[in-house]
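Just one protein chain is left out here, and the rest sit where they should.
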Amino acid sequence: MYLAAIINLNHPAHYYSVGPFSISAGNAVIILVMIAIFTLALFLPFPHGKADK
Amino acid sequence: MKVDPSVKWSGPTRPYDLIKELAAAVLVIGLLAGGLSFLFSSPDEPAVTLKSWAQTNPVDFAQTATGELAGTTTSTSYGPPYNNAAKGMHFGILKLQDWSGVRIPIDPAKSFVLDPLASYNDIAGQDAVIAWNAATADQQSTWATGYADALGKATTATEVADPSNLYGPVPTLITSLLNMAKGGALDGALLTSDSTLPTNFTKPLLFLADSEGYFAAKAEEQHLGGEQWGVMNETGSWPGQSWLWLFSFWYQVDPFKSSDNADTIVMLMMGLLTLLLALVPVLPVIRKIPYKIPIHRLIWKDWYSKKL
Partner (left out) sequence: MSTSWTTRVRKATLESYKPEDLLPDTQPAYVASWIYIFGVATIAAFVMLFATGLWLTLEGPAWWHTSSIGHFANSMHLWSVELFFVFMVVHLWGKFWMAAWRGKRITTWVSGVVAFMASIITAFTGYLIQTNFDSQWISTEAKDGFNSIGVGAFFNALNTGQAILLHVALLPLLLGGIVVWHIILIRRKGVVPPIDNDATLEGNK
């Protein structure tokens, strides 16, 4: 029994292939999110409170 | 200010609420997981059975079952831990598969075909088992190999007529087994052969794993095959196991892709790479990369710019 979700992922995935490399859209999104949050963590300003001075 | 990093920090500090931070993190990640679950749910491709196999692709079932008798399937020539029919994989003098021994003994012909039929309420099948067991190994091989060829040539047939009795009891064995599977009795028979209340699915899964036209084909439809980066993938469009990218990678390229010992080589290599990851702090060149490429200037940019 499959429960319907808001966004239905129950269909064949899209794959991106270059040479021997092939990645599903889902995995590609996960990896891109990881790179994005790492980059954001490097550049986003970090809040400082009064006690920091 | 220059300090010895192994000594406790005695410089400026800032207030820090460890428990509040952990509580906030659990709340945020909990909400994130809940949100993702609500939006995307999770995959649940229904399990297959010997019954679904026999009903969906009876030709593949018949060919695979004949292969078990003929000794041409993967399980019949696997080697340890199931049998000594072949040598296991090795890497040079490291024969880890052979050294582990036959600890899960499986004789596919007996386990998947003959024993279930001997207990099934089909007189023709039971008689065929008796006839098979009474024959010599050479005779059994001639019958089974001949029938496997005939089925292969017939391509879409689940049985082939045998007016000249070239195949002995094999056609009856296979047809009876197919009917037993279609009715659902074979699943139960294989599962309960070692234990009355089973949790060990070795026999039905090994039999299924010998199927190319059904089990492997179903997996390949979902890009789960070894040469499709399958180890990383999930059924449907859900993200899979992206952390297994490097393990999957080796199977896509030579020399591993076409090696008979691919699994041993890849497992040992990943073990070595894991060890190297653990040793990064002492590896020449690698351990100096953070100093050569100073990403740390971004990490500690606030501290470096307002240093006291």
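For this structure, a couple of remarks:
Lettered A and B in written order, each chain numbered from 1.
Assume a residue touches a chain if its C-beta (ideal position, glycine included) is under 8 Å from a C-beta of that chain, and two chains touch if they have at least 3 such contacts.
Keep in mind that this is a model prediction, so the values were computed, not measured.
The missing chain, though absent from the view, touches A, B when the full complex is examined.
The chain that is not drawn here is touched, among residues B:13, B:136 or B:155, by B:13.
Interface residues of chain B facing the missing partner chain: 1-9, 11-19, 21-22, 25-26, 28-30, 32-34, 36-38, 40-48, 78, 80-81, 88-89, 96-97, 99-104, 198-202, 205-206, 208-209, 215, 218-219, 224, 226, 230-231, 234-235, 238-239, 241-244, 261, 263-264, 266-268, 274, 277-278, 280-282, 287-297, 299-304, 308. Although one chain is hidden here, its contacts on chain A can still be listed: residues 1, 3, 30, 33-34, 37-38, 40-42, 44, 46, 48, 52.
Keep this in mind: only the chains that are shown with their structure count from here on.
On chain B, the positions that touch chain A within their shared complex are 14-15, 38-41, 43-44, 221-223, 228-229, 232-234, 236-240, 242, 249, 252-253, 295, 298-299, 302. Across the complex, chain A meets chain B through its residues 1-7, 9-15, 20-27, 29-31, 42-43, 46, 48-49, 51-52.
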